[in-house]
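One protein chain omitted, others in place.
Right after this comes chain A.
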Amino acid sequence: MEFEKIQTIIADVLSIHNPEEITMDKSFKDDLGADSLDSVEIVMRLEEAFDIEIPDDAVENIETVGDVVEAIQKVKG
């Protein structure tokens, strides 16, 4: 999976200048300053980019960048 693609999308939604700052352990809320709508926007952009659908229960449990990567991996098999 292209982690860079994920980083670019998250950086774009959250206006983060350096996408490399977005590492697996970063919390969307506490480290990246995302609110609940930002998180949904990120999920929607990722779904579009990877042509997948992340289930609602997985979305509700997303707290870190690593959680997103895991959710995408699960859907992609």
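Just so we're on the same page, contacts are C-beta pairs under 8 Å (C-beta built on N, C-alpha and C of every residue); 3 or more make two chains touch, one makes a residue touch a chain; residues count from 1.
The rule is short, and it goes like this: contacts and distances are computed from a predicted model.
Student: Hey, which one's the missing chain according to UniProt: "Stage III sporulation protein AA", "ABC transporter permease subunit", "Phosphate acyltransferase" or "Rod shape-determining protein MreD"?
Tutor: Hidden chain, UniProt protein name: "Phosphate acyltransferase".
Student: Out of A:E2, A:D25 or A:D56, which is the one that touches the chain we can't see?
Tutor: A:D56
Student: Tell me which stretches of chain A touch the chain missing from the display.
Tutor: Against the missing chain, chain A presents residues 12-13, 15, 17, 35, 37, 40-41, 43-44, 47, 56.
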